[in-house]
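For this view, one protein chain was removed and the others were kept in their places.
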Amino acid sequence: MRPHPDRTGATRFGKRGAVAIAIASLVGLAAFCWPLFAHVSSHSNQAHAGDAPWVMAVIIPLLLIALLGEVTTGGIDAKGVALLGVLGAIGAALRIPSGGTAGFEPTFFLLFPAGYVLGRHFGFLLGALTLFASALVTGGVGPWLPFQMMAAAWVAYGAGLLPRRQGRLELVILASYAAVACLVYGLLVNMWFWPYGAGTTTSFSFQPGAALGHNLARFLAFDLTTSLGFDIPRAVLNAVLVLTVGRPVISALRRASHKAAFGAAVDVPLPAVAGAPVVRTTPTTTGQVR
Amino acid sequence: MVHRTVVVLATVLCTATFVAAASDAAGAARTRVGTDSAHFAVVTVHHARECASVRKAGGGTIVVPVVIDLGGPSDQANVTCVAVPAGSNDAQVLAARAKLLGVTAPRYAISGLLCAIDDYPATGCGQQNGSHYAYWAYFHGGSSWTYSSVGPASWTVSAGDVEGWRFEPDGSATPADPPPRSPSDAPTLCPASVPPTTTTTTSPASVPTSTATSTTLAQSSSSSGNHGATGPGSAPAVSSGPKPFVAAPGSGGPVTAKGSGSAPGAVSTTTTPGPPGGAAQQGAGSDRAGHRTPTHLASKRSPGHGGFPLGIIIAVALIALFATGAGFRTRRSTKAD
Partner (left out) sequence: MAGRLTSLRVAPLHPVAWWAWAILLAAAAARITNPICLGLILAIAGWVVVSRRPQSTWARSYSTLLRLGALVVVIRVVIQALFGQRIPGHTLFTIPSIALPSWMAGVTVGGPVTADALVGAACQGLRLAAILGCVGAANALVSPFRLLRCVPAGLYEVAVAVTVAVSFTPQVISSLGQVRDARRLRGRAISGLAGVRGLAVPVLEGALERSLALAASMDSRGFGRRAVSVTRQRVASATTLAGLLGLAVGAYGVLDSGAPPALGLPIVGTGALLVIAGLITTSVGGRTRYRPDRWSGREWCTVLVSAAALAAVVVVGRHDAASLAMPVYPLSFPAVPPLAVVGLLLAALPSIVAPRPIDTAVR
């Protein structure tokens, strides 16, 4: 069974994993955007700023744990793990020189071709893993890390949803997605930072209980003032990298996925007994004992 | 080095706090407002200075009715007509009201939440008991009371706005909480607020203007003057607020409000100084719900957190101890390497 060249299926999630990702993404989005939906009672008690921020800060790591545990148990084999690890290593290595200076973060660059070539679920795992590994390698684990992991996982998942095209058009689609995705990532992480950076006493703080449009306008003002200077260089850098280096990277990843032959059936011929069937196993069912 | 920065940060913060609190204590005490015309003149002069500075800035002044309802079963809402520069937010309106009445300025929490108006409640800020909160609910008037979705510092007042505050001892922090017990439209509460331009009575030369305003008020409200005089127990007693004052300026000149004490309606829980002054509020203040008179303690801050107690010294000493100990250990370990 030769895998389709463009749908390599480096992981096998099945319906269970897809459902898990869907639920977790909805909850994760609510956990990110809680300032837009917070109600007034979260403002009333001064001793702690209401339940919502801390509940959401706890929910996101739980979501990540649940997702990662659910989709990797039996869904990914040694080749997938090794490929994940190595691509994560490259992403982490890309983060070291930049250190986040003025948004020149080429870390995200590899997520786009990898999600595009190796599938959206692999991209999801790679996004989360790259951010985690780069945090370990560069600075340390901070309270923003689960949110960054979730946002990067979504960004790479989206790369796997892009339509497959040939030639120049492929690169253009991927590069424009890269620019948009970097801006969205910046928006999401800034949404996390918004209550802490602006508090409740500035003119672009979130107003618990106010209308959605009102809060959204204030958030956009906050985003414009504080973080767009980081997001736009990052988007431009990643788009340019995809346009220039994207072609050889995509080809290299396709070659590797061919060689890895994800999803190839394994024939294990048993010792010759007359009439005995040939045992056929696929990587996902390895090791399962009924 | 790291721990040195910790120590420096702590020292800087403590010094800043100390300097700010000390200068606050040494700052201007609020002037008390009495019932006689001499003090009333002081209030007028205060107001005149304020308005003069506003005129210099070039902005217009608007009169905003501020309704404060203490929320108790026997409390009644009181109205103050406050003149503020156009474009002020409600926090500035409340501060102007406090300055006008000579009471404590409103107290806020660090999150921007309003804790206390006129030092009520004396302690606590939006305390939660179970699923209910004891907090000051903010409403906007107009044709009816609307629960505000923004805080006082985010709302810019404009002509015709009515600011309403009601203390909810057992509130749910949702729009279902009850609004202040008073009419919500500006013309009823502060007739002078309707034509905003006539209230810029800043210099003595423009005193005739204020009289003119007052007389028009008298004319417009003479028909409903009886309503105000029916007695202190009337539920919409707040609407009778301006009338007693209005009755007085038939004599011309600045509204002396000497007769305010005599009008029975004024004694009942209404404090509406209006543009021409707020002398009678002192008498009214003592009747406000009958259980506290914070206006007389205008110059005192809320007790309990002032001063420079021993606890702070001990705590700062502990912090310095840990920081220097950590510094020494770092130096010793780097030397040992």
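For reference, chains read A and B in written order, and residue numbers begin at 1 within each chain.
Basically, a contact is a pair of C-beta atoms (placed from the backbone, for glycine too) under 8 Å apart; a residue touches a chain by one contact, two chains touch by 3 or more.
Because the structure is a prediction, the values reported are computed rather than measured.
Chemist: Considering the complete complex, identify which of A:84, A:153 or A:175 is in touch with the unshown chain.
Modeler: Touching the chain that is not displayed is residue A:84.
Chemist: Please identify, in ascending order, the residues of subunit B that touch the omitted chain?
Modeler: Interface with the chain not displayed, on the subunit B side: 1-3, 5-6, 9-10, 13-14, 16-18, 20-21, 23-24, 27, 89, 91-92, 95, 105-110, 112, 123-125, 127, 131, 151-154, 173-174, 301, 304-309, 311-312, 314-316, 318-319, 322-323, 325-326, 329-330, 333, 337.
Chemist: Which residue numbers on subunit A touch the omitted chain?
Modeler: 16, 19-20, 23-24, 26-27, 30-31, 34, 37-41, 45-48, 51-52, 54-56, 58-59, 62-63, 65-66, 68-70, 72-74, 76-79, 81-90, 92-93, 96, 125, 129-130, 132-133, 136-137, 139-143, 196-199, 201-205, 209, 214, 217-218, 221, 224-226, 241, 244-245, 248-249, 252-253, 255-256, 259-260, 286-290
Throughout what follows, only the chains that are shown with their structure count from here on.
Chemist: Where on subunit B is subunit A touching in the complex?
Modeler: 109-113, 125-128, 133, 135, 149-151, 153-154, 172-174
Chemist: Quick one: in the complex, what on subunit A touches subunit B?
Modeler: 39-41, 43-46, 49, 199-201, 203, 205, 207, 209-211, 214
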